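A single protein chain has been removed from this complex, and every other one stays in its place.
By written order: A, B and C. Residues from 1 in each chain.
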Amino acid sequence: MIKSTYRFRTRYSEIDQMGFVYYAHYATFFEVARVELFRTIGVSYKQLEEDNILLPVSEYKIKYLLPLLYDEEFEVKTTIKNLPSGSRIHFEYELFNAKNELCTKAETTLFFMDKIKKRPRKCPEEILEIMGNYF
Amino acid sequence: MIKSTYRFRTRYSEIDQMGFVYYAHYATFFEVARVELFRTIGVSYKQLEEDNILLPVSEYKIKYLLPLLYDEEFEVKTTIKNLPSGSRIHFEYELFNAKNELCTKAETTLFFMDKIKKRPRKCPEEILEIMGNYF
Amino acid sequence: MIKSTYRFRTRYSEIDQMGFVYYAHYATFFEVARVELFRTIGVSYKQLEEDNILLPVSEYKIKYLLPLLYDEEFEVKTTIKNLPSGSRIHFEYELFNAKNELCTKAETTLFFMDKIKKRPRKCPEEILEIMGNYF
Partner (left out) sequence: MIKSTYRFRTRYSEIDQMGFVYYAHYATFFEVARVELFRTIGVSYKQLEEDNILLPVSEYKIKYLLPLLYDEEFEVKTTIKNLPSGSRIHFEYELFNAKNELCTKAETTLFFMDKIKKRPRKCPEEILEIMGNYF
C-alpha cells in the first residue's frame, strides 16, 4: 500500500455563493494530491508527460459528507491499494478538515496513455518497480 | 421521467495540456444542465435560493469514455428518473459530442437544504407538483 | 473597426461567496468573446493553433463597475480598433448586463507566436487580408 498526505488551504476562488467549496473543485485537489503522492515515492508526473506518457482519468466518484468553508485548512490522504494492473491505476482519497472530520471520500481510476499513439499502454516498468517496494 | 438537453461549446479555459477538457470541469457542465432542466419545467434554481432553499450535491460519479477537445460543440442530456424522495433528488447525465458519440456518463445526488437552519429539508410541495406532471 | 457581440449566462461555478461573479472569471468570458469575433469574420482560432500559431495574452486590464450575479444573462461587445501591427493585436471589451448597464470594461493585448520556435511572429497574411475588409 502507498499512502501520502498533502495539506491545502481553501482559496476564495473555490467558494460558491452557498459559502462552501464548489463541488467541482475537489477533483483539482485530488489531482494535486496524487501528483504529490508520486513525488513522495520519487516519481515525477511532469517527467512522465515529457516522456510522452499521459495519465488521464477514466472514472471518478465522490461523496460529499461535510462542506469546506473559505480559508479552511484541510488535508487529503491518498492511497494506492493495489499495483497498477495493465494500463490502469486506482487512487482513493479521504479529505479531512482541521478538526480532523472526514469531509469527502473519493476514488479515481486513471490509465497510462501513449501520448503519440493516443492509446492506452502498460504502466512503465520503472514505476512498477518503485511501487513494488511498497507492497 | 423528465428529460432535457442543453448545448455547450468547450472554452479555452477548460482545456488542459493534454488538449482535453480537464476532468474537473464536467461537473460545472452538469450543474448548468440540471439548472436548465429545471428552467424547462418552470422551476428557477435562482428563485429557490432566494427562498432560502439550497441544493448541494452529496454524491457524484462520472465515467470518461471519450475526451472533448477545444472548441467542440457538445450536448448534455439530463434525466430525472424518479420523483425526489424525502430531501433527495437524483440526476443522470449523458454527454454527446458533435458526432453524437457518448463522451461521458454521470450521476449526481443532491438534497434540499434549509439555508437558515443549515439542515436537510423535504423537496418543496410546488416543485413536487410540477414534477408530478411528468411521471 | 471590427465589432461583435456574444451572449452568456453566468454559471453557478463562477459565483463567489459575495454572490458576485468572481473577478478572475471575466478573463474567460473575454477569451470566448474574442474567439467568437474571429468566428464571425471567418477566422477559426482552433485552426490557427493547428497551423502552429498561438495567440497568448501579453497584457490585460479590467475595470469592474457593477457586479454580475448568479444566472444573469449578459453580453460582451468586443472591438478591434486597429489592424494588428507586427505581432500584436489589441481587443477592447464592454460587458453589459440584461438591463443594458455597463458592468466591466477591459482590454487585452495578444501576440502571434510560432508554436514550434516559441517566438513572436507576424500576424498571418490571410488574417490581415480578412481584417483589412473591415477597415
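Assume a residue touches a chain if its C-beta (ideal position, glycine included) is under 8 Å from a C-beta of that chain, and two chains touch if they have at least 3 such contacts.
All of these numbers come straight from a predicted model, not from anything done at the bench.
Can you work out which residue in A:71, A:101 or A:126 touches the chain that's missing from view?
The missing chain is touched by A:71.
Which positions on subunit B touch the chain that was left off?
Touch set of subunit B with respect to the missing chain: 12-13, 15-19, 22, 24, 70.
Provide the residue numbers of subunit A that touch the chain removed from this figure.
11-13, 27-28, 31-32, 35, 44-46, 49, 70-71
Give me the subunit C residues in contact with the hidden chain, please.
Looking at subunit C, the ones touching the missing chain are residues 17-18, 20, 23-28, 31, 49, 54, 56-64, 67, 115.
One rule holds in what follows: only the chains that are shown with their structure count from here on.
Which whole number of Å gives the spacing of the CA centres of subunit A and subunit B?
Roughly 24 Å separates the two chain centres.
Find the geometric centre of each of subunit B and subunit C from their Cα atoms only, then give the gap between the two centres in Å, rounded to an integer.
28
If you average the Cα atoms of subunit A and of subunit C to get two centres, how far apart are those centres in Å?
About 33 Å separates the centre of subunit A from that of subunit C.
On subunit B, where are the residues touching two or more other chains?
27-28, 31, 49 - these are the residues of subunit B that touch more than one other chain.
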